[in-house]
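Note that this complex is displayed minus one protein chain, with the remaining chains in position.
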Amino acid sequence: MTSTQDRVAAAPASIPLTRPQLPSWAPLLVAVVAVAAAALPGLLLGWGLAPMVLIAVVIFVVALPTWSSAVEGSRKAQDRLAAALVWAGFGLAMIPLGTLMWQVISNGVPVLSAEFFTYSMRNVVGEGGGIYHAIIGTVIVTACAALISVPIGVMAGVYLIEYGAGSRIARVVTFLVDVMTGIPSIVAGLFAYALFVLFFGPGVRMGIGGAVALSVLMIPIVVRSTEEMLKLVPDELREASYALGVPKWRTITKVVLPTAMAGIVTGVTLAVARVAGETAPLLIIAGDTDSVNFNAFAERMATLPVYIYYSYMQPGIPPEFGQERAWGAALVLIAIVMALNILARFISRYFAPKTGR
Amino acid sequence: MAKSIDVSNLDIYYGDFKAVEDVSMTIRARSVTAFIGPSGCGKSTFLRSLNRMHEVIPGARVEGKVVVEGQDLYGDQVDPVEVRRQIGMVFQRPNPFPTMSIYENVLAGNRLNAKKMKKSEADDIVERSLKGANLWNEVKDRLGKPGMGLSGGQQQRLCIARAIAVEPQVLLMDEPCSALDPISTSAIEDLIHELKSDYTIVIVTHNMQQAARVSDETGFFNLKAAGQPGHLVEFNSTQKMFANPDNESTEAYISGRFG
């Protein structure tokens, strides 16, 4: 305040609209200088790429606000510092994504072959073998999990919106579903194990147990997305149906659910994508095996994530072959999960209620 | 403290869309200038261009000049932050900061420039601004309470207090009474009358009676046709505008034949 008054007093005829400002190319200049300042000693002393980039970013984040502070004042300098920091943070967050993708692809692609997809690991020592049994296992376990979760999740969502709306039990369920999304996956695996031990005795391992464990993780996601989608269905649609004398349950099955279908399918696809990559619960209850097992109700069943884990951590002798297969399987698993994610976006975009059915 | 504004040949664009075309006018210091016109005619956009608030929307730009005391608001070295500091604004709906007390709301703008203010100095500013906004007597006993607890009209006067606390040159008001009841509206109108001895006030209103009551000069904005940019049809003293306008469409609008 005082500063303004001083300024006005000093120059009563003029108001300060202009301030000294850095030219618009200032950030670029500082960036170039920072990169140069980091790369020069870096190349001379033979640092790696990572420290050089890090130092360049630090120089930029310090230098630009300092310069700005000298020319434009501290407020503008803070503004520039904040902007530099959030963008640097974005760059930092992209490092894991970039390096991870690069690693998986560069290590995984050479492994892929027809044999890799069509052979199991039965009687394989050293080179060769494949992930056929693990793919089958993942498909069976995930499909069973979806079979369990989708009816329960969708019906619970229907209850929360169509029947229980506003009631105490609905509020409790909504809240606990939220809390349930945070259950650690390994705890879900232990739960399935503890449940199955009661019926099958200690040491039980079977694919359906994995499906139960994954359902614990999947149901809350399905409930949430069903809830969100049903909320979007306009009440006018329901009333129009009631006005025609259609009973409530047929209104829900014939009008409400079809309208929300695209959204629900998107949610289910995302949920499947999420659980298809889960390792810990399957490690506990589905176990691992080298052979193909089509029966979810008996014996151990290999799945892709568990296969990756064992191939890498216990690769056998010599270790190269097992670890190579782990990378190949990781590439396949990521491809599956990404494909499901893209599919989900596709469904939500192209089958939205307005244009679809 | 008050300054006049010279606008010449101003075009305002949002991306490729031309929202306002070729506006020229002189807004006199220490007076109230009102803009009227049908909705979508660009009067609010034009008002916002006077303190570069329209730039909040990505892709917004202007061509032409807005000159305050010899300085073009859109000149090279001009800092939009400083422009807004000198040309304050009051919005359509009252918007006190919900997490701040009444006291802190008034000081919000001052705190930006002076982090450490003496308590006595801060108290002075709060009292002066709230008195200036005719709100002091109603809130002096509960300055620590949240600003959101006030009535709509009180909230709007709190926003005016907040705007004048930084002692701006110009005060822009974008339909300041449209969300208020008649009693609060008349309180704000009285306030506008008092404020014009210290400030240059520009007000957008959809209410022609209000324009007639509070303003010294009035500008009428209109669209040539749907999808066309808005333009300034007539700019005259309020008296002339409402008694004997130069332009036919102004007369048609004022007499209620369209709009």
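The chains carry the letters A and B, assigned in the order they are written, with residues numbered from 1 in each.
As a working rule, a contact is a pair of C-beta atoms (placed from the backbone, for glycine too) under 8 Å apart; a residue touches a chain by one contact, two chains touch by 3 or more.
To be clear about the criterion, contacts and distances are computed from a predicted model.
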Chain not displayed: protein name in its UniProt record ("Phosphate transport system permease protein", "Outer membrane receptor for ferrienterochelin and colicins", "Cation:proton antiporter" or "3-oxoadipate CoA-transferase beta subunit"): "Phosphate transport system permease protein"
Touch partners, limited to displayed chains, of the chain removed from view: A, B
Residue of A:63, A:180, A:261 or A:343 in touch with the missing chain, whole complex considered: A:180
Which residue of B:163, B:177 or B:214 touches the chain not shown here: B:163
Which residue of A:22, A:131, A:280 or A:301 touches the chain not shown here: A:280
Hidden-chain contact residue, picked from the options A:99, A:118 or A:291: A:99
Residue, one of A:30, A:229, A:296 or A:333, that touches the chain absent here: A:333
Residues of subunit B (touch criterion as defined above) contacting the omitted chain: 51, 53, 56, 58, 81-82, 84-86, 88-89, 91, 93, 95-100, 108-109, 112-113, 148, 159, 162-163, 166
For subunit A, the residues touching the chain missing from this view: 48, 50, 75-76, 78-79, 81-83, 85-87, 89-90, 92-94, 96-97, 99-100, 103-104, 107, 151-156, 158-160, 162-164, 169-170, 172-173, 175-188, 190-191, 193-195, 197-198, 202-203, 216, 219-220, 223, 247-250, 252-253, 273-274, 276-280, 283-284, 287-288, 305, 308-309, 312-313, 326-327, 330, 333-334, 337-338, 341
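Following the convention adopted for this analysis, only the chains that are shown with their structure count from here on.
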Distance between the centres, which are taken as Cα means, of subunit B and subunit A, whole angstrom: 47
For the subunit B and subunit A complex, residues of the former touching the latter: 3, 68-71, 73, 75, 77-79, 81-83, 86, 110, 112-114, 117, 121, 125, 166-167, 169
Complex contacts: residues of subunit A adjacent to subunit B: 1-4, 13-21, 75-76
